[in-house]
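For this view, one protein chain was removed and the others were kept in their places.
And then chain A:
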């Protein structure tokens, strides 16, 4: 309930420009020259002090990328992207990587403070006020990625005592090369698709998580991505491996300054879940969406995939997508293990000129594997949103089940919402259910709410939050509140 009030205040506070995260940080940067070639890849690898095998891996990816074409099947349009007009490496200037928070540039810490991401462990512990009647929550460990590098990872000591590794992937490549080598590219192969290949060639940072056998990660893990530098692509890479019987809940958030040019973001996330393990991966994606005329904004081309490798492994994707000019993203599950479980809960909001083509793939290989897809699409303004989902039941997946529910909510009459389900079942005993609805916020509903004293924004906020309830409840609680605010802010100006 208070979230609604807070939201209203927030919206009022924001006034005209509704993207509150659009400020720029003035900080000395080490930037590679524009363009992409083998030398740039060598430079990135050198800067990251990578072993030789990693460089070879990148170069192989680059060589396959050269032979690939951008995919065209998604329902999105954009002017051609000049991949030579992008900086592939930008990092805050610093001789060595920061060893502790004390060494992090205070300007950077201020940036994250401004974004509401506390990086000081002390401050975080002290700052957690517990409302009456609620249990104290565990702090969240944060990895903060600023342009191409991770600037700080908190709570590493607490985590390592539990046996959990949570660190920048660049560091993992140096410190845990065997683990990385074993799993990187094993879920999303280097040449999986155009953007994944590009990412494999030039990725700069991201997070690495390893939870050993039987360990339940003692706190939420969170990575916060921030694009700051101009004309810089962000190519982060995240790898999460959870061994038998282990579990983790991970959240990523992202923002970028407001800029008139489009910026490229092509990430790869790989999840590996072994027997009886579970990974909950939540995203609140709030990259700069462009202005109300469709100028600027992030091109968000992302490959996210998880493999349930063992029996009863579970991977759950929850995403709230409010940002980006273009979103191209299909978090997927490969359900190899018997009775393994894949879930996809999604809210995608588009307003003004935003375009989103997002959904999931559930590939059933294991017997009695189950998947659930709940996708909520909200379109407003002149935006266009597509749910694209594939459910594939392979011959050995006897008794597999899928349930898919796709609901679209239209606000106004200039936007579009589309549902494109692909269902392929190659096992007679499998059961696949698909339900879809499209609704509009009706004049009756708006009038009813306003007659009760609600502003149009509050009315839309209530109805939209109600529409997304099943998805929002999947988010860790503090982020659910955040997501509710975001939903309302991103729909600002969509009515009246």
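Assume a contact is a pair of C-beta atoms (placed from the backbone, for glycine too) under 8 Å apart; a residue touches a chain by one contact, two chains touch by 3 or more; residues count from 1.
Note that in this section contacts and distances are computed from a predicted model.
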Query = Name the chain not shown, per its UniProt record: "Protocatechuate 3,4-dioxygenase alpha subunit", "Acyl-CoA dehydrogenase, N-terminal domain", "NADH-quinone oxidoreductase subunit NuoB" or "ABC transporter ATP-binding protein"?
reply = "ABC transporter ATP-binding protein"
Request  = Check the options A:52, A:178 or A:443 and report the residue that touches the missing chain.
outcome  = A:443
Ask   = Which residues does chain A use to touch the chain missing from this display?
value = 1-2, 4-5, 439, 442-445, 447-456, 458, 462-463, 465-469
